[in-house]
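One chain of protein is taken out of this complex; the other chains stay put.
Per-chain residue numbering starts at 1, and chain names A and B are given in the order in which the chains are listed.
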Amino acid sequence: MSSGVSKLLIGLAGLVSSSAWSKEMPLNLTKGVTDISNQVYDLHMYIFWVCTVIGVIVFGAMFWSMFRHRKSRGVKPANFHESTKVEIIWTAIPVIILIAIAIPAASTLIDMEDASEADVTIQVTGSQWKWHYKYFDSDVEFYSLLATQQEQIYNKFDKGENYLLEVDRPLVIPTGKKVRFLVTSDDVIHSWWVPAFAVKKDANPGFINEAWTKVNEPGLYRGQCAELCGKDHGFMPVVVIAKEPAEYERWLAEQEEIIRVRKEEEQRLLAMNMSMDELMEVGEKVYNTHCAACHQPNGEGLPGVFPALKGSDVALNDMPRHIDIVVNGIAGTGMQAYGKQLGLKEMAAVITYERNAWGNNTGEMVQAKDVVAVSQGQ
Amino acid sequence: MAEQSKNHTRSAAKLFVVVLGMFGFGFALVPLYDVFCDITGINGKTSDTAAVYEAVEIDQDRWVTVEFVTRTNTGMPWEFTAQTNRIRVRPGEMNQVDFFARNPANRDIVGQAVPSVSPGTAALYLNKTECFCFEQQPLAAGEETLMPMRFYVDPQLPEKIKVFTVSYTLYDVSESAVAMN
Partner (left out) sequence: MSSVTEELNHDDHHHHAPTGIKRWLYTTNHKDIGTLYLWFAFIMFLVGGSMAMVIRAELFEPGMQIVNPDFFNQMTTVHGLIMVFGAVMPAFTGLANWMVPMMIGAPDMALPRMNNWSFWILPFAFSILLASLFLEGGGPNFGWTFYAPLSTTYSNDSTALFVFSVHIMGASSIMGAINVIVTIMNMRAPGMTYMKMPLFVWTWFITAFLLIAVMPVLAGAVTMVLTDKFFGTSFFSAAGGGDPVLFQHIFWFFGHPEVYIMILPAFGIISQIVPTFARKPLFGYASMVYATASIALLSFIVWAHHMFTTGMPVTAELFFMIATMLISVPTGVKVFNWVATMWRGAMTFEMPMLFAIAFIVLFTIGGFSGLMLAITPVDFQYHDTYFVVAHFHYVLVTGAIFSIYAGAYYWLPKWSGVMYDNTLAKLHFWCSLVSVNLLFFPMHFVGLAGMPRRIPDYALQFADFNKWISIGGFAFGLSQLFFLALLIKACRKQGEPAAAKPWEGAEGLEWEVPSPAPYHTFETPPQIK
């Protein structure tokens, strides 16, 4: 409680000396950038005004009565206590109002749920705590992770403008085309939400859900995971960039080229051995981006929730198992299959790092070909 | 007084029976939900038993596009892909799509594919006469296989559904499979 009080005092002081976070917050629902999101906004305002009018009438009557019919004004109470006519009226009127709300709501809903005849299909897969996007008619697929640094979250660095709403690789979609999302999950339930599109769809493990959008204006749109999905639920934003169709096609071709080049590089990598220093350097970076959230930067994990790597049997003694876990993950735990997320070089590096950091000094190096030996069964 | 307390016990006993009944109802919701899904197509569950192909009239007037999505769950090392990821079919006509699976791991693994259809209503009209998802699929270390899926789309499929997606998620069920044997 005392920390609450001191916080409160600090807060009051902070508010007086103008706020440190000057970003304006809109006070109303976004209109968004699609026809559907505009319809949703209009519905929202419509119901809001209906409620406001009813509220003014009901509360108005109540406050007027509280003012006029006070005992201190010397009034004598009346004795009426029922009136079938009045009661029928105030049952019937709300029913009519509800019908007037339900009709436009139903028509918008039917439009929203019609994902047929899409131009582009994208598979959206949630996992703890990142989104994966795969373009159905292309080889392009990637993970999209929070780009905000841990140091900003833990108040060591100043917070950037898009704090917690920025990702390393945004989803790119074309404008003016119907884009269909097939939403699913790898582990727990997530919910993919972009307010500007009025799209929010749960990602249920083992099942697919559909949603669609047709964005009118190019731009960058931000959203967040909306369903509690564990520890870092607050740290898995969604960023979507809508590009003109031509530009989108160019981007897609570029991505395909990048994937091709990367595959060639990995082939070359198989024949090479990286040095310990290089492995450790790359490994530390990868570890801090992908592993530290659960296993902690010091490798000690969170007791009872996420196991320690420091001094663990697998990290010290069982290299094939170690590679297997990193590549394929462990079903039913937060440990994901990083074979789908990381390149060979990164996996080799991070496994080497885990086997040599925090006093795990095994001195063993893991090379790309060792990883391939396990993941491809060669 | 004694009469009255007997009365109370009788009433309370009746209410306890209701409580037990509702506890049972909670569990009855599980099969009821499946029945409900079968009727309404909520959640895109498909039937888990083979359909029998009844000679139905093929609807030559329209095409339906069926898309296939394959996924492997965390901890499942298999490669798993559909040989065709999109086909156009006539409602009523038999079709076959093959799925490729390979177990690259150095241990034997039993896989179980779980289907899901979107939009959910389409699941009611997807009749699979043969599917690898009906049973568990064992693959020895390093082994690979082609798994067929034969199906036809019921001509009753509502006109407005022109495209639907069938997703298969592959799970490693080796542990529970061992437990069963």
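Here is the rule we go by: contacts are C-beta pairs under 8 Å (C-beta built on N, C-alpha and C of every residue); 3 or more make two chains touch, one makes a residue touch a chain.
Note that the structure is predicted; figures quoted are calculated from it, not measured.
Chemist: Tell me which residue among A:112, A:241 or A:373 touches the hidden chain in the full complex.
Modeler: Reading the full complex, the residue touching the unseen chain is A:112.
Chemist: If the hidden chain were put back, which of A:65, A:267 or A:317 would touch it?
Modeler: Hidden-chain contact among the options goes to A:65.
Chemist: Would you write out the residues of chain B that touch the absent chain, in ascending order?
Modeler: Within chain B, the residues touching the omitted chain are 4, 7-9, 11-12, 15-16, 18-27, 29-30, 33, 40-45, 48, 73, 112, 114, 116, 118-121, 169, 171, 173, 176, 179.
Chemist: Residue-wise, where is chain A in contact with the chain that is not depicted?
Modeler: Touch with the absent chain occurs at residues 1, 3-5, 7-8, 11-12, 14-15, 19-21, 23-30, 39-40, 43-44, 47-48, 51, 54-55, 58-59, 61-62, 65-66, 69-72, 75-83, 86-87, 90-91, 94-95, 98, 101-102, 105-106, 108-110, 112-113, 128, 152-155, 159, 161-165, 187-189, 191, 193, 195, 198-202, 204-207, 209-210, 223-235, 302-305, 331-334.
The definition used in the following text is that only the chains that are shown with their structure count from here on.
Chemist: Could you tell me the distance, in whole angstrom, between the mean C-alpha positions of chain A and chain B?
Modeler: Between these chains, centre-to-centre, one finds 28 Å.
Chemist: Inside the complex, what are the residues of chain B that reach chain A?
Modeler: 43-44, 67, 69, 71-77, 85, 103-106, 114, 116-119, 141-142, 160-163, 165, 167, 169, 171-172
Chemist: Can you check the complex and tell me which residues of chain A touch chain B?
Modeler: 113-118, 121, 123, 125, 127, 136, 182, 184, 186-187, 204-210, 320, 324, 327-333, 335-337, 339, 374-377
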